[in-house]
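Working notes for the structure below.
Apart from one protein chain that is not included, each protein chain of the complex appears where it belongs.
So, chain A:
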Amino acid sequence: MSAALAIEALSHRYGERLALDQISLTVEAGQCCILLGPNGAGKSTLFGLLSRLLAVKSGRITVFGQPLQAAALSRVGVVFQQSTLDLDLSVEQNLSYFGALHGMHGKALAQRIGEELERLDLAARRRDRVRDLNGGHRRRVEIARALLHRPALLLLDEPTVGLDLPSRQFLIGHLHRLVRDEGLALLWATHLIDEIDAQHDHVALLHRGRLLASGAVAPLLGASGCDNLASWFDLRTGAVS
């Protein structure tokens, strides 16, 4: 079976500056791949390319074996780093707009909205304006929205930035449950190491546009002689020599 996401020899330039250099990475169904990297590592460029906001000039991206074209996006959900909700519309209106963009309508759409809001503990806020929600709840709405069309691959660009601890823990738990229980493939960019489930998650380390390492946590730590991810991260990115 094809990988949920396969990135092959992907490079990207902004003029003279090389932002991504020959990145190759695969994420399988039911796998949570945490994309680590300090600021400026190229994570946002990679997400721009994965969500087709930037044009792929060199290399290849496939989703379940299909080239990344408009049609392939029907199997992909994206949560951007920056909030992309309509603040003046209600939670439900935001979700139904998004669902309709993916061809959903009528009772089926209303039912999906109900299910996702229920799972994210937002059912009571259904008719509230997004402007009236706190940051944590807004993030939950975005995750509910990204899952509405039942994508098999979810791309998350630092979804927990700026959230308080309980909101972060809620989202981390929920996302890991989706991977475990529903076989969702997840590519999750973050620089917060405590978001990683060291037992199950895979890690990919991006630094200055290059993929320095990728794989399950234990072998990566074993090979480098580190006993935890934080010191491994520092060692590999040169924060500690």
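Descriptive notes on the structure:
Everything that follows uses one rule, which is that contacts are C-beta pairs under 8 Å (C-beta built on N, C-alpha and C of every residue); 3 or more make two chains touch, one makes a residue touch a chain; residues count from 1.
Quick note on the criterion: contacts and distances are computed from a predicted model.
Set against the options "Cytochrome c biogenesis protein", "NAD(P)H-dependent oxidoreductase", "Carbon-phosphorus lyase complex subunit PhnI" or "Transport permease protein", the UniProt name belonging to the omitted chain is "Transport permease protein".
When you scan A:84, A:111, A:134 or A:228 for touch with the missing chain, the hit is A:84.
Across the entire complex, the residue among A:62, A:93 or A:169 in touch with the chain not shown is A:93.
The chain not displayed touches chain A at residues 13-15, 48, 51-55, 70-74, 76, 78, 80, 82-86, 88-89, 93, 96-98, 100-105.
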